[in-house]
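One structure, pasted below without further comment.
What follows is chain A.
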Amino acid sequence: VVVLATVLTGCGSSNTSGSSTKTTAFKAGMVTDTGGVDDKSFNQSSWEGLQKFGKDNNLKIGTDVKYLQSTQASDYSPNLNQLVHQNYNVVFGIGFLMQNDVQKIAEQNPNAKLGIIDAVAVDKNNKPLKNVASMTFKEEQGSFLVGVVAGLTTKTNKIGFVGGINSALIKKFENGFKAGVKTVNPKAQIYVQYAGAFNAPDKGQAIASTFYTQGADIIYAAAGDTGNGVFTEAKNRAKTGKKVWVIGVDKDQYAQGLPENVTLTSMVKRVDKAIYDVAAKTKAGKFPGGQVLQYGLEQNGVGIAPTTKNVSKKALDAVNSYKQKIVAGSIKVPQTDAEYKSFLSTLK
Partner candidate 1 sequence: MAYAIEMRHIRKAFPGIVANDDITLQVNEGEIHALFGENGAGKSTLMNILFGLYQPDEGEILVHGKKAKITDPNDANNLGIGMVHQHFMLIEKFTVAENIILGREPRIHGRLDMNKAVKIVRNLSEKYGLDVNPLEKVENITVGMQQRVEILKTLYRGSDILIFDEPTAVLTPIEIQELIEIMKRLVSEGKSIILITHKLKEIFEACDRVTVIRRGKVIDSLSLGETNPDELANMMVGRQVNTQINDEPYEPKEKILDVQNLTVLDSRKVKAVNDLSLTVHGGEILGVAGVDGNGQTELIEAISGMRKVKSGIIEIDGRDMTNHRTRKITEAGLGYIPEDRQKHGLVLDFTVGENLVLQTYYQKPYAKAGILNQKVISKKARQLIEEYDVRTPGERTLARSLSGGNQQKVIVAREVDRSPKLLVAAQPTRGLDIGAIEFIHGKLLEEKKKGKAILLVSFELDEILHLADRIAVIYEGHIIDIVNPKETSEHELGLLMAGHKKEESRE
Partner candidate 2 sequence: MSGLLKKVNWMTLVVPLVSVFLGLLCGALIMLAGGYNPLLAYGSIIQSIFLQPYYAGETIRAMIPLVLAGLAVAFAFRTGLFNIGVEGQLMAGWLASVACAIELDGLPRIILLPLSIIAGAVVGGLWGYLPGLLKARFKVHEVISTIMMNYISLYATAYIIKNFLYTEGERTPTIPASASLASNFLANITQGSRLHWGFIVAIIGVILMWLILWKTTMGYELRSVGFSPDASKYAGMNVGRNIILSMAISGAFAGLAGAMEGLGTYQYMTINSAFTGIGFNGIAVALLGMNTPVGVVLAAALFAGLQTGGLTMQSVAGVPVELIQIVIALIIFFIGSSYVIKWALLRFSGRGRN
C-alpha cells in the first residue's frame, strides 16, 4: 500500500509542483505539530476528521487528502507552504503553536485558504485574516461537565487536575473543571499541578502518584501525552486494589483505562468535527474565511464522552441539566483564574 501511495504521490506532485495550476479533485491537507497524527489527541482526531471528509467525498487518502508531519517547530512553515504551493484547496494548521506561521503564509498567499485550530489568526493590526478560518473550542464548558461528574463521584472529596503546560488554553480546562466540581460539591478539595510539558508521561505519573497518595480518587488529565502517565499510575493503583479514576481528555479514552477500567469519563473535544465542518464548507464554496468558529456544547464541539459505563445515573442527570443551563446561558463557565474567583463568590 505504502509503495502504491508513493508512486501515486510521486506523479501527483511532479505535475502539481512548480507553478502548474491544473487541479482535478478537491484537495484538503493538514500539518501536524511534532505530536504526529497518532498522538491520541487533537492531531489524531484532526486527521480522523479529515479522513472522514475524504471518504465521504471519495477523495484519495494520502494524495487529495493528506497530512504532513513536523518534527520540529521550524518545519511548520515549510510544511504549510508545501501544501499551499501544491494548490490544496484548504490547508489546516493544527495547534496554536502554528499560529504565527499560518498568519505569515496566509498573508503571503492571499488566495490560499487556511484553517487553524485553537487560535485566532489575525493580521498586523489584529483584524481576523480574510483567508483563514479560526477554530476554537469552549473547553471550559466540557470541562465543567466532567467536573460535575467528578464532584458527584468522589468518595474522598479530593480531586486532582494535571495540566500539560500552564497556558491560557489549558487554564480554560482547569477553571471550567474546578467550577464544575465546586458547583456540585463545594467542600471538595482540588489539587492542581502543571507538568510543564505535553510529552512527559514520567512527570504525569509522578504528579498522579502524589495526588493519589494525598487521597485524591479522581484525576482530570488535560496534558496530552503527559496524561498517559496519569493512566499508568491509576492502573498501577487499581491493580493494588485501590479504586481510583482518571478523566480523559480530547478523545474518549475509555479504552485506554482498560483492562483495569480506570477511565471515569472523558472530556471530548471534537476537533475532527471542526475540521470536517470547515473542509465541507470550503468544498461547497462557503469557506468561512475571517470567521472565528467557536465550538461549544451547543455545537457539540465539546462534551462528555459517549461511553458512560462508569458514570452514575445521578451524575449523568446532573450533567444533562447543567448542559441545558450552560447552553441556555444561565451558567457562564469561567475561563480564567479571575473569572473562576468571581464564579466561586456567586456560588456562596
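Keep in mind how these were chosen: all candidates are chains of the complex that A comes from, given by their letters.
We take it that a contact is a pair of C-beta atoms (placed from the backbone, for glycine too) under 8 Å apart; a residue touches a chain by one contact, two chains touch by 3 or more; residues count from 1.
Fair warning: this is a prediction, and the values are worked out from it, not measured in the lab.
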Original post:
Considering only this complex, which of 1 or 2 touches chain A?
Top reply: 2
Original post:
Considering the complex alone, what residue numbers of chain A touch candidate 2?
Top reply: 2-3, 5-7, 9-10, 13-14, 17-18, 66, 68-69, 71-75, 77-79, 81-82, 85-86, 96-97, 99-100, 104-105, 108-109, 119, 165-168, 196-199
